[in-house]
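One protein chain is absent from this view; the other protein chains keep their places.
Our next item is subunit A:
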Amino acid sequence: MVTFEVEDHDGNRQPIEAPDDMGLSLMEVLKASEYPVLATCGGMALCATCHVEVLDGKEGLGEATDVELDQLEALPEMFDTSRLACQIRISDQLEGAIFKLRGEDQ
């Protein structure tokens, strides 16, 4: 298991515990934790509704792919810390990371 923190649209921060050996994406964990993440495209890096900011722990995530960067780049609002949660694999590298929800609200 790995534990990281998630900040919602209202600024509330909560620790989330997730299994790090099931090949889950951060988007799937956020949805399962009932955060308002639309994830319309189902994790194909096509809709950017799972846009998050990585406030801490960016080093452990690896580089964003071209497809992901293309999506992020197209967003009206993008930060140096922006990622798509569907492209972040849950692994022990996420221990202690902090994510802030950015995608469109439901």
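Throughout what follows, a residue touches a chain if its C-beta (ideal position, glycine included) is under 8 Å from a C-beta of that chain, and two chains touch if they have at least 3 such contacts; residues count from 1.
Heads up, the rule we're going with is that contacts and distances are computed from a predicted model.
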Practice problem: Given the options "Cytochrome bc1 complex Rieske iron-sulfur subunit", "Aldehyde dehydrogenase", "Putative Sugar (D-ribose) ABC transporter (Permease protein)" or "Ferredoxin--NADP reductase", say which is the protein name UniProt records for the missing chain. | Solution: "Ferredoxin--NADP reductase"
Exercise. Give the residue, chosen from A:Leu24, A:Met78 or A:Ile98, that touches the chain omitted from the document.
Key: A:Met78
Exercise. Check each of A:Leu24, A:Cys41 or A:Leu61 against the chain that is not shown and name the one that touches it.
Key: A:Cys41
Quiz prompt | Residues belonging to subunit A that touch the chain removed from view | solution = 38, 40-42, 44, 46-49, 66, 69-71, 73-78, 104, 106
